[in-house]
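In what follows, a structure is listed as structure tokens, so that the remarks can point back to it.
Just one protein chain is left out here, and the rest sit where they should.
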Amino acid sequence: MAGNSFGKIFKLTTFGESHGVAIGGVIDGCPPGLQLDFDAIQKELDRRKPGQSDIVTQRKEPDSVEFLSGIFEGQTTGTPIGFVIKNTNQKSKDYSHIKTVYRPSHADYTYDKKYGVRDYRGGGRSSARETASRVLDGAIAKQLLAIIQIPAYTSSVGDIFLEKPYQDLDFSKVESNSVRCPDEATAEKMISKIKDIRKEGNTIGGTVTCVLQNVPVGLGEPVFDKLHAELGKAMLSINAVKGFEYGSGFCGAKMKGTEHNDLFNSDGSTKTNLSGGIQGGISNGMDVYFRVAFKPVATVIQKQEALDSSGNIVEMQGKGRHDPCVVPRAIPIVEAMAALVLADFYLLNKLYN
Amino acid sequence: MAGNSFGKIFKLTTFGESHGVAIGGVIDGCPPGLQLDFDAIQKELDRRKPGQSDIVTQRKEPDSVEFLSGIFEGQTTGTPIGFVIKNTNQKSKDYSHIKTVYRPSHADYTYDKKYGVRDYRGGGRSSARETASRVLDGAIAKQLLAIIQIPAYTSSVGDIFLEKPYQDLDFSKVESNSVRCPDEATAEKMISKIKDIRKEGNTIGGTVTCVLQNVPVGLGEPVFDKLHAELGKAMLSINAVKGFEYGSGFCGAKMKGTEHNDLFNSDGSTKTNLSGGIQGGISNGMDVYFRVAFKPVATVIQKQEALDSSGNIVEMQGKGRHDPCVVPRAIPIVEAMAALVLADFYLLNKLYN
Amino acid sequence: MAGNSFGKIFKLTTFGESHGVAIGGVIDGCPPGLQLDFDAIQKELDRRKPGQSDIVTQRKEPDSVEFLSGIFEGQTTGTPIGFVIKNTNQKSKDYSHIKTVYRPSHADYTYDKKYGVRDYRGGGRSSARETASRVLDGAIAKQLLAIIQIPAYTSSVGDIFLEKPYQDLDFSKVESNSVRCPDEATAEKMISKIKDIRKEGNTIGGTVTCVLQNVPVGLGEPVFDKLHAELGKAMLSINAVKGFEYGSGFCGAKMKGTEHNDLFNSDGSTKTNLSGGIQGGISNGMDVYFRVAFKPVATVIQKQEALDSSGNIVEMQGKGRHDPCVVPRAIPIVEAMAALVLADFYLLNKLYN
Partner (left out) sequence: MAGNSFGKIFKLTTFGESHGVAIGGVIDGCPPGLQLDFDAIQKELDRRKPGQSDIVTQRKEPDSVEFLSGIFEGQTTGTPIGFVIKNTNQKSKDYSHIKTVYRPSHADYTYDKKYGVRDYRGGGRSSARETASRVLDGAIAKQLLAIIQIPAYTSSVGDIFLEKPYQDLDFSKVESNSVRCPDEATAEKMISKIKDIRKEGNTIGGTVTCVLQNVPVGLGEPVFDKLHAELGKAMLSINAVKGFEYGSGFCGAKMKGTEHNDLFNSDGSTKTNLSGGIQGGISNGMDVYFRVAFKPVATVIQKQEALDSSGNIVEMQGKGRHDPCVVPRAIPIVEAMAALVLADFYLLNKLYN
């Protein structure tokens, strides 16, 4: 129970189901005196919202936020920031036919078994709609952490990989195409792939790479709350995520110590950065970078077997307006969760000064 | 600050440096009335201890635990269990020559920058010695979770991979060789590889795979405290870990929805298990399985450049008794951290009943 | 920071200022499957709302709650319950004249010093308006704890005391008069006192006594989270509270051991109950009872000196519609906070079974 809060100091609590009145949350612990850029906040929400391009779900939902407290004359007051994002797209249609059906690889079955009751209208609490609240909070965290940059981008879609290391990329181009890959040639291939997948009524997985630039030395709280451990938890808490690696990641497991060690420059920076900017769980001032794996969306527009609550295998067909690939819309979510982790450690680190 | 506790209900707090008097901790929230098997606890500690075989560090340290509270007539009382493991191997030698040296890819630099003070005798708090406390607590958690099995094994050392899926393995053979790989042929190659690496004064990375069997349906607390998110954090909090994936993991990011979806059997089990036993962050009764990447140990017995606190690049040479590959000794640590996560969710889940 | 949550398992987070758009909150950890009685919830809110009688503030505010999530077909789903209570009474008047004035014994000065910024329109976050969210959550907690009764009543107003012990009172009469004292004769004196006080533009303090009946044996988590310690914190977190005592309380400090000890009956109950139903921080099955002291409201309708932010002493006069005595409206708040404490420990105690 009570797994709906994230962060110790800069703490977000979210609520809301996909087909309820609204989603929303409370941000508790945002420092006072932060002059908010509301356009920038809405812009982040727009990066996540449905219907933004022709390779994502065509559902229309404006995702406009209403702030209820904690902000006065445009700046934060140090009191909790309550906010609500209305669900304008939920239909008053009849859901009774799916009331008792568990879709494969969705959370229908596990929610029903755990809670004994389920809001069967769509994904309910397990819907990725909840991540809009995270993006909103992340947008505020980014403003708090103004000196830190947190670019993320699509690094693979299915078997199409962006082969260049992040150092060779121009992050200003991430938003220049709908798949959010900063390499134009690769982006085109990815977009084409996603369109093909959509045509066959299927979905496809992908990966997101994120880089944290200008992170101060000293963030992270060993031994359990290491910087990368909290980043990992944050990413794994996002819908559809199956894996997380940072720095050398799984490749590092094939390497030798002499290859892997990052030798120092005299200013404390390192010549290489296989460590991924973190040593002993604490940032060392180099770029922190990590990669996140997303599985393909479970809802496909093809006939599939499902289970009903009486134990019968039934045939069902997904319909409607789903993402053929979550990765383009996941970019702002990954950035937001990274910002929440950093904001928490950034504030915690003030205790040492 | 205060990052030395793990768990919400079954809560472990650890303390101790590698070269101090002792390490130890407090287990708060262990249910009363659990009759402890102390031999089983020591056995787990022995699986982690230095000097246990010829492919690990030859340091000798018995790692025997002294319980100080919370246990009466052999059973837990519901009060906190305090325990201490003495450091018998720390030498009273002169460490002043390394007092100001930051070793590459160790935590020397980041601890010094974060805290402004550092116990320079060995790894201090960042030493993997701290994980003995985790193994101890994990051994108790395993006894609490008697019906759940948590086998882990070495699935790769450098570029030598155990190619078989876990379903084809006989976990009873994990302890039959020093590298803890249940496939004899692969184990031999791994052992040989580690010996070669040690001869050249180098180190090598590897991966550990862990399977959680007989996990009850319903464990995990969405949306942030998903079962796999906490498992990920737990694994990433272990020294030298660079990546975590569960179920289909990074491979899943290349797949299509129709390939990836796990179709149901009529009893609620699934025909495939790419989900890794978790849907929507909640266990579904299938095996939970995951893979953890460990980088090569940073201490190599070769000359390397290091940085001193005055900003000079100095030459240093690792010496002594270090692990050429951490993976064999990491097996019980991975199991222990998995047990801690499960124990917490297992107890939390009682709230629903 | 982040002091706006209460409870570990049954967790309430509140937000909102008196003159903002709305107040509200999130209840995380309410068990699923609880069929809610919405009339009972509104009834509790009505007991707290302004304007309910002629001895409380005459402000009119309906305090109607809108639930946004976590409830489906009238029952809780186990997901977080988001709710909002609109501020309908905030005036769009000009507050600039009090913008820089710190009223005596209000929180204006301390909020400004702590946060460096302040919503100067009324009490802001420090207003007792926030307690409406607590009463709402308490109403749900009461439904969760159906077997436990939590009557509270006014036990003194100024120097008028209800001299009878709680055992001699008929709690069904608490709501029969506007001051919420179950003894009619005393109630009349209290009401008369409050009317006099109001006429002179003054305010008066008082005490509330609360009894927890049918509390199961075993609630409370020593050594720090003792049942009475959490009850004390809960009560002291209510606006205007200056003291808390339970069982024999401050009188017990004058007694001898032989007078104070509660001798057992053979069924485990005790012949006396100076312990107040708690031993070693754990409920023993007897009534838990405690008393809470409320200071007089700081806003008086008389001229008083105040401080402005430039360091000048200025004269100001409270006006408008304030409570001459908070105690009658505090009754449901005391009950609600007691219910939150009990709900948390009640759920925690399931871990033992």
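All chains are identified by letter, namely A, B and C, in their written order; residue positions are counted from 1 within each chain.
Definition applied: contacts are C-beta pairs under 8 Å (C-beta built on N, C-alpha and C of every residue); 3 or more make two chains touch, one makes a residue touch a chain.
Please read all numbers here as calculations on a predicted model, not as lab measurements.
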Residue in contact with the excluded chain [from B:Pro50, B:Gly78 or B:Gly205]: B:Gly78
Selected residue (touches chain absent from view) among C:Thr79, C:Gln143 or C:Thr299: C:Thr299
Determine which one of C:Phe10, C:Tyr102 or C:Tyr346 touches the chain that has been left out. C:Tyr102
Selected residue (touches chain absent from view) among B:Ile9, B:Val65, B:Leu219 or B:Met255: B:Ile9
Touch list for subunit A against the chain that is not drawn: 8-9, 29, 31-32, 78, 347, 350-353
Residue ranges of subunit C at the interface with the undisplayed chain: 1-6, 14, 102, 104-107, 109-111, 113-116, 125-126, 130, 156, 158-159, 197, 202-207, 217-218, 220-226, 228-230, 232-237, 242-250, 252-268, 270, 274-276, 278-284, 293-300, 302, 304-307, 311-313, 348-349, 351-352
Residues from subunit B at the interface with the omitted partner, ascending: 1-5, 8-11, 13-17, 20-26, 28-29, 31-33, 66-70, 72, 75-82, 84, 114-119, 124-125, 347
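The criterion applied here is as follows: only the chains that are shown with their structure count from here on.
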Let me have the rounded angstrom distance from the C-alpha centre of subunit A over to the C-alpha centre of subunit C, please. 39
Please compute the C-alpha centroid of subunit A, do the same for subunit B, then give the distance between them in whole Å. 27
Need the CA-centroid distance for the pair subunit B / subunit C, whole Å please. 47
Using the touch definition from the top, which residues of subunit B touch two or more other chains? 351-352
